[in-house]
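A single protein chain has been omitted from the complex, and every remaining protein chain is retained in its original position.
And now, chain A:
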Amino acid sequence: MKYSKRKKAILLLADGTIFEGKSIGTDGTAFGEICYNTGMTGYQEVFTDPSYFGQLMLTTNAHIGNYGINNDEMESDSIKISGLVCKNFSFNYSRENAQDSLENFFEKENLLAISDIDTRAVVSYIRDKGAMNAVISTNTDIEALKEELKSIPEMNGLELASKVSTKEPYFFGEEDAPIKISALDIGIKKNILRNLAKRGCYIKVFPYNSSFEELEAFNPDGYFLSNGPGDPNPLKEAQEVANEIIKRDLPLFGICLGHQVIALANGISTFKMHNGHRGINHPVKNMLTGKGEVTSQNHGFVVNKEDVEKHPDFEITHIHLNDDTLAGMQMKNKNCFSVQYHPEASPGPHDSSYLFDQFIANIQKVKK
């Protein structure tokens, strides 16, 4: 092995702060809102999670890429983040079960990644200043980058579900499975489908702008609203779908963005958090059982807890133990519940997979 010298690269934040690093290979420039994920495993799942669409991902784990890429560990068909910022990038990987290196994967998917950044300094900085847009580049013309960065839209109010949703409906699972589900794809992760299929569901996945009637036409036993990127507010069609399902008291389960859509459909507000939750170590308490669970989370927006408390038809089922934000809710007289976090994990702990069982039980309750 010969020593290889790498090119300079930078991370430039919207407020003008620059962090110096190195390019991992390809040259280029990438924009997005910078966010950080604190997971120590599961980078491939994170990079391919549609909820991260349009974001510059900073991974806090010291090394990224150690175990390469495995085709079974994709959460969608491609990389969804807009760029990667990391501390140490592994050009060499080691896993019998891997098909390729992360470096090659990025090259194929045309993703810009930079390393050797003081990622910890970046996290402390945006922890205090709040989430902001940023650019990573191998180009060192700072003024030009600054100009370009100004034209990148703010995440607040941004509709992104349309960018990641399926264009055409598709099916997942065994056709003869006992339960049929209509799932609205506003950025769905594959492991949600795997979890449902594993529990005897045959799922039809619909594009983000489908109507309730289209979902209903599948004659499903239950409805699912998926996770996804961006602000839930502009997703009026999805909110309408949620409304129709709830009106008819049909079994409904929402995760993450889907959970926020259910809230908005009922007049409960959402807001953008200072920094959001992104990692696989988030503590949540189930208020119904009193048990704790360690959860996988990825959200920059959150449902307003006070609104839920005031709403006569809703009750809080889960609370985030670190900051007391809302993590889950259910409707008192309807067959509807939702969580802000990711029971499908991938990456992350399986502590919350019981929520899928609960969904199935909710369906069985009313299934003829």
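The rule is simple: a residue touches a chain if its C-beta (ideal position, glycine included) is under 8 Å from a C-beta of that chain, and two chains touch if they have at least 3 such contacts; residues count from 1.
We adopt the following convention: contacts and distances are computed from a predicted model.
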Request  = Using the UniProt record as the reference, specify the protein name of the hidden chain from among "Oligopeptide ABC transporter (ATP-binding protein)", "histidine kinase", "Carbamoyl-phosphate synthase large subunit" or "Integral membrane protein".
outcome  = "Carbamoyl-phosphate synthase large subunit"
Query = At which residues does chain A meet the chain that is not included here?
reply = 1-3, 5, 15-21, 36, 38-42, 45, 60-63, 66-67, 70, 72-73, 87-88, 90, 92-97, 116-125, 127, 275, 279-283, 285, 290-292, 294, 321-323, 345-350
